[in-house]
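A single protein chain has been omitted from the complex, and every remaining protein chain is retained in its original position.
Let's turn to chain A:
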Amino acid sequence: MSAGSTAVVPELARPPRLVDRLVARPEIGSLLGAVLVFVFFTLITDQFLTVKGVSNWLDDASTLGIMAVTVAMLMIGGEFDLSTGVNTASTGLVTGILATQAHWNVWLALLVSLVFALLVGLVNGLLVVRTGLPSFIITLGMFLALQGLNLGVTRAVTGNVQISGVGAAHGYESAGYFLASTFRIGGTPFPVSILWWIGATALLSGVLLKTRFGNWVFAAGGAPLQARAVGVPVRSTKVALFMLTGLGAWLVGNINVLRYTTVQANQGIGLELQYIVAAVIGGCLMTGGFGSVVGAAIGALLFGMVRQGIVFADWNSDWFMLFLGVLLLVAVLANDVFRRRAERMRR
């Protein structure tokens, strides 16, 4: 700059500091955490960084991750869904009952299961946007209702609380190839759910950051009134997001039922919180309007690495919950610091 130029550079024209740019990335915290956990378990256990070890923790993270990325989208859109965990059992039960009790072709059963999953999302979404009640309480109702439905219908149809024998149904081989097969790397089998997880993450991250709909998701969660004032269809955006978590539950529920060929009626309870935890670790704010799909996927990866790392280290699995709780608190505190920075309304 020439000596004669005394013009005051306005604050805004200054290039952003590196630290500001990094803090503005919602997934940065989860990435740091994942690297730390990875290094830690690699150092203290022998199996963690073997092909078999990697397969183990990626497998663990994959089904959690598929749900976590859809839940992250919904949370960025400003809503919660507590019915997701139980819904992974419901969708599997629909497929299982139709395939084993009604002797349907698995593909047809999958289709009905898909309609069911989208309906659950649609009902959740419509109830939330029509009543204006918190999605927390609406989807808590759906959670309890599905839990009862899972047990009641399964017991009524089969006389006990599980469906098994899906492996003998028509179309199992071909459907299973898509949802529950394995691929080999260095002779070690990796479940195909890992590919679905990576695919879902890439697809939804693209949708969130690169499409008009994604822009509307941020706006619907960040400031719905402002968004509506400039013509964003906030309600239909939110309903679509609830249907997306339904779609995720369909995928995960059916990956499970085809992989294990059996499904318990009380499966999935409590998982909804793990999805939310993964999304929050990945940088999603509880208040909506901010977060990252990639972050949620990393959050799920962290989950898988810790859960399997503790097994490899021969620790009691009790420690997992302690670790998880601390991780969640750290993530929430870090997110809160960011929110204050971003929302700091200067006058």
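What to note about this one:
The rule is simple: a contact is a pair of C-beta atoms (placed from the backbone, for glycine too) under 8 Å apart; a residue touches a chain by one contact, two chains touch by 3 or more; residues count from 1.
The criterion applied here is as follows: contacts and distances are computed from a predicted model.
A chain of the complex is left out here; the name its UniProt entry carries, from "Sugar ABC transporter ATP-binding protein", "GSCFA domain-containing protein", "histidine kinase" or "Anti-sigma factor antagonist", is "Sugar ABC transporter ATP-binding protein". Across A:43, A:156 or A:230, the single residue that touches the chain missing here is A:230.
Across the interface with the omitted chain, chain A contributes residues 10, 12-16, 20-21, 24, 206, 210-212, 214-215, 218-219, 222-223, 225-227, 229-232, 285, 289-290, 339, 341-347.
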